[in-house]
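Handing you a structure now.
A single protein chain has been omitted from the complex, and every remaining protein chain is retained in its original position.
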Amino acid sequence: MIVFEDVSHDYGGGPLFRDVSVRLEPGSFHFLTGPSGAGKSTFLKLCYGELVPSDGKVTLLNRDLRKMSRDELAETRERIGVVHQDCQFLDHLSVELNVALPLSTTGRAVSQSDIGDLLGWVGLGERAEALPPTLSGGERQRAALARAIISAPNVLLADEPTGNLDWEMSQRLMMLMIELNRMGTAVLIATHDLNLIRFAKAQVQARVMRISGRKLQLAGSEL
Amino acid sequence: MIVFEDVSHDYGGGPLFRDVSVRLEPGSFHFLTGPSGAGKSTFLKLCYGELVPSDGKVTLLNRDLRKMSRDELAETRERIGVVHQDCQFLDHLSVELNVALPLSTTGRAVSQSDIGDLLGWVGLGERAEALPPTLSGGERQRAALARAIISAPNVLLADEPTGNLDWEMSQRLMMLMIELNRMGTAVLIATHDLNLIRFAKAQVQARVMRISGRKLQLAGSEL
Amino acid sequence: MSTAQISNLVVPGKGQSVWLVTLSAAAMAFLAVFALALSVTASKLAHTWSASLAQTATVRIAAPPQEIEAQTELVLEVLRTTPGISAARLMPVEDQAALLEAWLGPDLPLDALPLPRLVELTETATGPDRQGLRLRLAAEAPGAVYDDHTRWRRPLVQAASRLQGVALVSLGLIGAVTAAIIALASSAALSSNGQVIRVLRLVGARDRFIARAFVRRISTRAFFGALAGTALAMLVMLAVPNVGQTVPVFEGIGFDGVNWLWPLAVPPLAMALAWASSMATAFRVLRGVT
Partner (left out) sequence: MSTAQISNLVVPGKGQSVWLVTLSAAAMAFLAVFALALSVTASKLAHTWSASLAQTATVRIAAPPQEIEAQTELVLEVLRTTPGISAARLMPVEDQAALLEAWLGPDLPLDALPLPRLVELTETATGPDRQGLRLRLAAEAPGAVYDDHTRWRRPLVQAASRLQGVALVSLGLIGAVTAAIIALASSAALSSNGQVIRVLRLVGARDRFIARAFVRRISTRAFFGALAGTALAMLVMLAVPNVGQTVPVFEGIGFDGVNWLWPLAVPPLAMALAWASSMATAFRVLRGVT
C-alpha cells in the first residue's frame, strides 16, 4: 500500500528523520509514537502526499509520489482516509454533509442511512445537523474520523485521533478502527496514548513504530 | 477569584448543566473532567467571560460578569491566563512575540530573558523564531501554555493542555503549573487524562470536579 | 446528493469577500453604464456636428446684373454634374434678406442692391473634389466663389472627435479598473477560503471540481451584481431629465432608441471578466495546496 524507501525529511532546519524504509501492507495495523515535535505528523503527511520528502522515494498505492499528477494524487486520496491533528471542516455545512464529502465530491453514491449509522457509532447522532464550529474538541475528532472512514478507504491514517477524548470514547473509536482493519484496511495511528496502544494490541496484531533520534525504530516490548 | 452561583448554560438545544455553584479560591487547584461534549470547555468559557451564562451569576475577580463593560472584561482577562482547546495565535508573528502578547498589548514591560527561560522550560527554546503554523500539535499547546502564564496571572484556565503531548512533556508542564499554583495562582485544568490527575494529586492538594448528567459533582475517590 | 449539488454548496455563500465581488461588480457596472452613455452621446454629437457642418457649403456668385442669371444657371449646372454633391439650391432672396437683417436692419432696400446670389450645397459623405470644383467654377463662371466653411468647421469637428476620444478613454479606464477590482475581489474571495480548499483536497476532490465550484459562485455573483448596477444606472438615466431635449447643441446626453441595448452588454461582460479572473486565480491558489 504505502512504501517508504530511504526517505528523509527536512523542513529547512536540519533533518527530522533520515533513511526511513518501511512498508505498510494491506491489512496491517501500525502505531506511530515519539516525543512531541519528533515528526509524527510529518510522517503521516508524507503518507498521503501533502508533503514530498526532501530525499528518498515514497510509493502510494503502487504509484511514485513524485511522479503523480495533481489529479492522480487526488485519485489516490479517495482511497486514503485521513484524520488530521487539527480537524478542519467546511464550517458552513452541517456535520452530516461534511462527513459525506469524500463521497459527494468525487461523485460516489451517498447513503443517508450509512452516514446516520456511522455518526451514531461515534456518538454524534444528535449533532448531525450541527455546524462544525459549534462542536466540542472531542466531537470534532469524532466527526473527522467518521469522515475519514465513510468511503471505506484502503488506508486509514489518524493523527492523534483520541487526544481530546475520554477513555470510554477512545476505546469505542479504537474498536471501530480495529473492525475496519479486520475488513482489510491498513491502519496507521500516531498517538502518545500508551493505554490506547495496549488496548489495541490486545485485540489485533499491531506493530509500534517510534520516531526518536532522527530514526524510525520498532518500539521495544515494554509497551 | 471565580464564583459561580446557580449557573446554568444552554446553547439552545437543552441545558448542558444546571444550577452549578462553585468557588475557585486563590491558590486552589482544580481539575475538571467529564465525557466529551459534557460541557468542560463551556464551563471554562464562562470562567473568563467568553460566554455569559443563560442563567445564574458568575463573578470574576469580584466583579459581576453581566455588569462588566467590555474594557473591564479586558482588564479582568489581563489577570486570567487561558489555554484554549484549539490554540490560536497571530500566525504572522514569531512564537516569541506571540508569547509576549499578554504583556505587550497591555503596555506591560516585556523581559526577553523571562520569555527565553519560559520557552526553554516548555521545550520551545529552539522554535522561538518559528511562525505558529509551522509548529507541531504539541508545540502549539506548549506555546499556548507559555502565553497563558507569561504575565503571572491570578487564575490559570487550561483546556486539555496535554492532549497532544507525550507523558514526559505532560509531567513537565504539570510541574510548571503546580509551581505557579504554589506561588498563589488559582489553577483549573480540564482534562481526560487520569494519569495526569493522579500525578498532580501526588504533588498538590487538588480537587477533581466532574460534569456528568447535567450536574457538576465532586469526583469520587476512585481517582 | 449529486456532485453538481455539492459543488454548489462547498463554497460559503455569504462572507465579506463574496459580497465584495457582488458590490464591486455593481459599482463598476454603474460607472460603466455612465461612461457608455457619455461615449454614445459623444459619438452622436461628433457625428451630428461633422455631418451638419461638413456636408454644407455655399457658392456665392457676384457678377454684373446682366450676367448673373446666366452664371447662376451655369453654376447650378456644374454643381448638378459634380460627383459628391447631392443637392444644390438657390437661396431665395427673402432668406438672404433674413440672414442680413441682423447686420443691416429691416429697412435696407436690398432689392435695389446688386446682391450676389447664394447657392446652398449638400455634399455627400465623401464630398466633392474641392480643388477640381474650384477650377471648374473659375473657368465656367468667373464670378462664383466656392466656400466649404472649412474655417468654421475644423475646430468643431476636432472638438467633437476629441470629446469622443475622451469618452472612449474613460470607458477603457473604467473597464480596466473594473477588471482589476473584480479580479482582486475574486482572488480575495478565494484566498480567504483557504480552509475550504484544503478540506476539499484532503477528501480527494479534483482541482477541476474545486475551481469550478469557486468560479461558478464568483461569476454568478459578479453577474447579478453587475445586473443590479446596470439597472440602477439605467433607472437614474431615465429619471434625470433628458438634457438633449432642452439644449439642442448637446442633443441627447444619454441613450435613445436602440442605444438602450448597449448597457445590457455590461452584466455578461462583468460575468466573463469575473469568470476569467477567478479561473486564473483558482488554479494559481490551488497549485499552492497539495
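Letters A, B and C mark the chains as written, and numbering starts fresh at 1 in each.
Just so we're on the same page, a contact is a pair of C-beta atoms (placed from the backbone, for glycine too) under 8 Å apart; a residue touches a chain by one contact, two chains touch by 3 or more.
Note that the structure is predicted; figures quoted are calculated from it, not measured.
S.K.: Just list which of the chains on display the missing one touches.
M.R.: Those shown chains that the absent chain touches are B, C.
S.K.: Using the document's definition of touch, tell me which of B:22, B:61 or B:101 contacts the absent chain.
M.R.: Answer from the full complex: B:101 touches the omitted chain.
S.K.: Kindly state which of the options C:9, C:90 or C:115 is in contact with the chain not pictured.
M.R.: C:115
S.K.: From the list C:6, C:20 or C:202, which touches the chain that is not on show?
M.R.: Touches the omitted chain: C:20.
S.K.: Contact with the hidden chain only, please: which chain B residues?
M.R.: 49-52, 70-71, 73-79, 82, 84, 88-93, 97, 100-102, 104-107, 110, 147
S.K.: Mind pulling the chain C residues that touch the left-out chain?
M.R.: Contacting residues on chain C, toward the hidden partner: 15-17, 19-20, 23-24, 27-28, 30-31, 34, 60, 62, 96, 99-100, 102-108, 113-116, 118, 145, 147, 155-156, 158-159, 162-163, 166, 170, 173-174, 177, 180-181, 184-185, 187-188, 191-192, 243, 246-250, 253.
The definition used in the following text is that only the chains that are shown with their structure count from here on.
S.K.: Along the shortest chain of touching chains, how many steps lie between chain B and chain C?
M.R.: Minimum step count, chain B to chain C: 2.
S.K.: Let me check something: if the centre of a chain is the mean of its CA atoms, which chain is farthest from chain A?
M.R.: Result for the farthest chain: C.
S.K.: If you average the C-alpha positions per chain, which one ends up nearest the average over all of them?
M.R.: Central chain is A.
S.K.: In whole angstrom, how far does the Cα centroid of chain B sit from the Cα centroid of chain C?
M.R.: Once rounded, the distance between the two centres reads 68 Å.
S.K.: Between chain A and chain B, what's the gap in Å when you average each chain's C-alpha atoms?
M.R.: 29
S.K.: Per the centroid of Cα atoms for each chain, what is the distance between chain A and chain C, given in Å?
M.R.: 63
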